[in-house]
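Shown next, in structure tokens, is the structure this report addresses.
Here the complex is missing a single protein chain, while all its other protein chains stay put.
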Amino acid sequence: MANAIGLYFRLVSQSVRAQLQYRLSFVLTSIGGFVTTSVEALGVWALFDRFGMLGTWHLAQVAFLYGLVNSAFALSEALARGFDVFGKEFVKTGNFDRVLLRPRSTVLQLAGHEFLLHRVGRLLQGLIVLSWAIYVLDIDWNIGKALLLIFTMVSGVVFFYALFIFQATLSFWATESLEIMNTLTYGGVETAQYPLAIYRRWFRRFFTFVVPLGCISYFPTILIFGIEDPLGTSAVFQALSPLAGYLFFAGALGFWWLGIRYYTSTGS
Amino acid sequence: MPQIFVENLEKRFRVAERKAGLWGAFRGLVHRHYRDVEALHGVSFSIEPGELVGYIGPNGAGKSTTIKILSGILVPSGGHCEVNGLVPWKNRVLHVARIGVVFGQRTQLWWDLPVIESFELLRDIYRVAPVDFTRTADELIELLELSPLLDVPVRQLSLGQRMRCDLAASLIHQPDILFLDEPTIGLDAVAKLAMRSFVQRQNKERGMTVLLTTHDMDDIEALCTRLLLINHGTLLMDGTVKDLRSDERRVLVDFESVPQLNAEHAAFVREQDGNRVTFRVTGRVPEFIADITAHYRVRDLMVEHPPIEETVAELYRKGGR
Partner (left out) sequence: MSATTASPWRAYLAVAMTRFKMVLQYRAAAFAGFVTQLFWGFVKVMVFVAFFEASNEVQPMTFSEVLVYVWLGQGLLALLPWNVDAEIAGDIRSGGVAYELLRPLDLYGFWFARTLAFRAAPTLLRLFPMLIFAYWGLPLIGLAEWALPMPDSFASGFLFVFSVTATLALSTAFTMVMHVALMWTISGEGFNRLMPGIVPVFAGLIIPLPLFPDWLQPYLYWQPFRGLADVPFRIYSGHIPVNEALFEIAMQWVWFAVIVVFGYRLLMRARIKLVVQGG
């Protein structure tokens, strides 16, 4: 196990060093990422400027969710790059065969494939929005809430990572138009950055119990805000809900291994 | 005890049928027809440790399918297979730790990294002890003359240089079986010779089992003691290179002038190009030569084996439906 972790860090550091060779590109793309996400954020602000509120929710509350979810996603995108490009760079090219020919877990190899540095632009933007929201909101902070925030962020990273794995598994069956698959992940972010409460019941249920978006965004946030959940969940539920992200991750791995079985029996 | 054991290996692929035309493409959206393609029809062979076996066949014959199954990345539809006592696809991690695979067309090295760093990464991936790695790597680097290449990023290497590095990379973990899939494709003469002699040494000195797929008959003649010939998913021949040689000889004769051959001699003609005639003679070659030189004025004469390609092509044609 230690060997696996060591190998992971070795692979990641290779990736980082390779990217730092192209310093200018890295800086430009990071800035680009920061700018585009900022523009999107400004879009949301523009809507609040017009409408005043989102249902019963204020801009600062939505900003908190926005910052939380986007930061977690940016980090996840950086880490899960191997899975993100899996279809294009491994299945289509046949390079996945080489992964299978190495006596290591495929997940480990893909996890270490690349750590995308320039996502730091998005990460920074997300953290800035989150910080602003924390500053504006009047939250009654304590150790528990701080820990919950960190726990939720980490669970969010795990959750989005699982989405990338899921997306990668799909490419075993359909290698074309995989960019459309990005709507899976980006759509997930967009859904989670608004309070789950504004959605219809069947939608909320799906994104709580099937694809637990709400569990890594809305529910723990309610507890941190210290307000009554309009959906009626208990504090215990809110505190524990991020665990669903880990369950989802386990499910994604199961699906992944199913995908490998399919791949090895049908050939490339 | 065979190291590689294959019995009645079968592999079927389901291929979607594409209908012609635009209307067909739309119909394909709604209703797909599939047909089964049989890539392997029950192939059986066994290989003992230390053998150097050639595996030849035309494109689409089933060579790559066999190699993929043997390396554990493809699951067969039927039949039985064991390598080093393991079923390859069922024990992937254990199995691939003991084999090396070189694909002629694709590199296993990291594109942007210097060669030596690729080697080091492989050392970590295969969990090779540092002491063993240093020893093995030094040896490989010396044998394949890789010293000047170690700090060069793989993407800057020529094909020949890259192949040598790939060969070394495949041996870092000291596998006991090496699969080579078209390793000399696109290489110049010098590179080919270097690769061949290297493979031969590894086989002879370390007793490494080698299974080589190739289209290059010179590879076969130079390296392989044993030959497996496959076409249309069926094993057509399991023998030696000698088996491919027949008693037939080609007699190339340069006549003084365009010869007027009598009917008897004309029957032996395979090719004629002005003064130069190629005869095809099986057995009693000296008599034939004496006969020809007695009847006509001959300037030069040469006797050789028919090229293996032709024999092989004949076999390809004969086998299969």
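Chains: A and B, in written order; residue numbering restarts at 1 for each.
We adopt the following convention: contacts are C-beta pairs under 8 Å (C-beta built on N, C-alpha and C of every residue); 3 or more make two chains touch, one makes a residue touch a chain.
If you're wondering where the values come from, they're calculated on a predicted model, not measured in any experiment.
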| said: Going by the contact rule already stated, which one of A:V107, A:V120, A:V154 or A:L184 would touch the omitted chain in the full complex? | reply: A:L184
| note | Which of A:F9, A:W141, A:W173 or A:W257 touches the missing chain? It is A:W173
| Which parts of subunit A are in contact with the chain that was left out? | 22, 25, 28-29, 32-33, 35-37, 39-40, 43-44, 46-47, 49-57, 88, 170, 173-181, 183-184, 187, 190-191, 194, 198-200, 203
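Here is the rule we use: only the chains that are shown with their structure count from here on.
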| Which subunit A residues qualify as touching subunit B in the complex? | 3, 6-7, 10-11, 14, 18, 21, 94-95, 97-98, 100-105, 109, 264-267
| query | Which part of subunit B faces subunit A closely enough to touch in the complex? | reply | 11, 13-14, 65, 68, 71-75, 89, 92-94, 96-97, 99, 101, 103, 106, 108, 110, 112-113, 117, 121, 124-127
